[in-house]
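One protein chain omitted, others in place.
A and B are the chain letters, set down in written order, and residue numbers restart from 1 in every chain.
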Amino acid sequence: MDSFLQNLINGIGIGSIYALIALGYTMVYGILKLINFAHSDVFMVGAFMGYYGARIFSKLMYGSSVVEPGWTLFLLVLAFSVACCGVLGYLNERIAYRPLRNAPRIASLITAIGLSFLFEYGGQMVFGPDPKFFPQLLEKKQIEFFGTSITSHLVIVLVVALVFMGILQYIVYGTKFGRAMRAVSHNYETASLMGIPTDRVISITFVIGSMLAAVGGVLYGLSYSKIDPLMGIMLGLKAFVAAVLGGIGNVPGAVIGGLVIGIVESFAGASALSTYKDAIAFVILILILLFRPSGIFGKHQAEKV
Amino acid sequence: MRNWLVRDVLGITVISAILIGLSYLLGWLPIPGMAYYNRVIVTIGINIILAVSLNIINGHAGQFSMGHAGFMAVGAYTSAYLTYFHFQPFLATMKEGPAQFAMQQVLFLAALLAGGGIAALAGWLVGLPSLRLRGDYLAIVTLGFGEIIRVLILNIDKIGGARGLAGVPAFANFFWVYLFVCIVVIVSWRLIRSQVGRAFLAVREDEIAAEAMGVNTTHYKVQAFVIGSFFAGIAGGLLGHYLVYLNPGMFQFTKSFEAIVMVVLGGMGSISGAVLAAVILSVALEALRFVKEAFGLTADPRMVIYAIVLILLMRLRPQGVLGNREIGSFFRRRNGRSE
Partner (left out) sequence: MTILNVLDAQGVTIRFGGLTAVSEFNLSIRPTELVGLIGPNGAGKTTVFNMLTGVYKPTEGEIRVNGVDTKSLKACDITKLGAARTFQNIRVFKTLSLLDNVRIGGHIHYKYSWADSVLHSVKFREHEEQAAQEAIELLSIFDLAHRAHDEARSLPYGDQRRLEIARALAAKPKLLLLDEPAAGLNTGETAGLMAQIHEIRDRFGIAVLIIEHNMELVMGICERILVLNYGKTIAQGHPEAIQNDPVVIEAYLGEPADA
């Protein structure tokens, strides 16, 4: 029973990071019908910005690049990484995707793949190919919880992830911008005819998605401590699977999809199937697409002829 | 009556004779470091097979597959399993001599075809879900399939698992690689000039119109996957028996990505474009190896350059070097054919 709870909690932990990344995929796909493969690398850059941010702010605050755990530092680093990735997301869209808005969709898809590889292997050149140890931004404590012990970091991951998902939920369903975004996602041409500044909406969507990925990156670093330039590949693919699982374009769906994948993986990892863990997300993906192509919460749309 | 068969058998014989002649020539040429050039030439050949076969799926049938390395792995491991565990021990019981040599060639061919066959079966399996998916979903599913195949291989201890399989018999050579280069080019060329190939193109151009003209789009998508994966499997078999070593890391999706870059660079749908791009990229790859050593880079600049090439290509010439045409059509045009 203990291990059940333990696996469940671990699954929710990694699942909420999948969810944070999945949100970016789902929003961009909803609007541009593009799998933004480079999104998972924005997540990676987010983690690395956290890594370097921690040193920079430590130096500024304490005059030493040895990181002292503390909430101020954590929040500063988080804000720094979020800001960097927001800019990166904006530039991605502006430089790589916007010029292809009227090109065949395959051109954007290939560009996305190219961009992703550029970040991954460019990252190997800039950050170095070897894994880096993410600094302990916050003190790690063990918390007793219904007979199992969980780390304080896990709790922080959950709380921070929840806060940002809440903010996103508010933006999408509670603000004028969110309404514009949903309109563009529903029908690009009509929205643009109705006077919605589609280009700006798309830019902001990229920025928001990238910021969430940065949050995911910092939280990942905090709880798994090892980061490397190729870390986005697998995580990103699984996050995308999560987005598909929840019905692509669907914001709450992405969160639930992320949690489901995280939990299933966590249980599989603890079972006899552990060596197959990396394949499980894809098996789920294929089953979903075969039996319920529009995802758990997605609506099926027939093509007009 | 069956003179077409006679002609094709004759054709293959002539091609084989030329290839055997060439391989002797290559062995005999007194160029320093010839062994190295030989290896490059064989690598180019394997890449041509990969690119031309992926072009059938991505370029002709328009199904964006990102799992080509997975099919390659299936072919590589299947054929290596046969030669390593069964054929090699059997050959060892034979007396050395021409009979053993001939038997080795026959068994190797059988192993390659078996590898291609099992890869084709995997292609059929992947093709099935693709019936319901469009463009980018298909891309991610094929990518996932490639990864699943890799994880499965990692878990099969008999063929080496994560350690890899060392000591695959060195059966592949210039002759076998370029024989299959010729075969894949001819098969692809003939297919695209037949109703089967035109059905592929129709699926790529407009599925709804294709379906309205009686083209069973499902059937042809799967068929493209089966044919393309068959040759990917052959390429895998050749690679394993050339490098005499296999490990699952060789078939990561960076490998699929390389094949995609070749097809896109050459021009999706152009067979000669795929061949050309495979040659250019394979040579560039070797050149980059020197760059890496010369500058003492810790990371491989290859993928970065691939990535930049792809991004710029989509910006400047999204149709690839040759578009969807063949090299020949450019010369014909110059001779005054109407647009």
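Everything that follows uses one rule, which is that a residue touches a chain if its C-beta (ideal position, glycine included) is under 8 Å from a C-beta of that chain, and two chains touch if they have at least 3 such contacts.
It should be emphasised that the depicted structure is a prediction, and the values quoted were computed from it without experimental measurement.
Colleague: For the chain that's not shown, point to the residue among B:Val52, B:Val168 or B:Ala199 touching it.
Modeller: Per the contact definition at the top, the residue touching the missing chain is B:Ala199.
Colleague: For the chain left out of this view, which of B:Val187, B:Ile280 or B:Leu297 touches it?
Modeller: B:Val187
Colleague: Looking beyond the chains shown, say which of B:Leu91, B:Leu107 or B:Ala210 touches the absent one.
Modeller: The single option touching the absent chain is B:Ala210.
Colleague: Applying the definition given at the start, please give the residues of chain B touching the unseen chain.
Modeller: Residues of chain B in touch with the missing chain: 1, 4-5, 8, 187, 190-191, 193-199, 201-202, 205-206, 208-217, 223, 227, 324, 337-339.
One rule holds in what follows: only the chains that are shown with their structure count from here on.
Colleague: Could you tell me the distance, in whole angstrom, between the mean C-alpha positions of chain A and chain B?
Modeller: 34
Colleague: Which residues of chain B touch chain A in the complex?
Modeller: Touching chain A: residues 64, 66, 129, 132-133, 135-137, 139-141, 143-145, 147-148, 151-152, 154-155, 208, 257, 260, 264, 268, 297-304, 306-311, 314-315, 318 of chain B.
Colleague: Which part of chain A faces chain B closely enough to touch in the complex?
Modeller: Chain A reaches chain B through residues 33-35, 96, 99-100, 103-111, 113-118, 120-122, 124-125, 128-129, 237, 240-241, 244, 275-276, 278-279, 281-283, 285-286, 289-290, 293, 303, 305.
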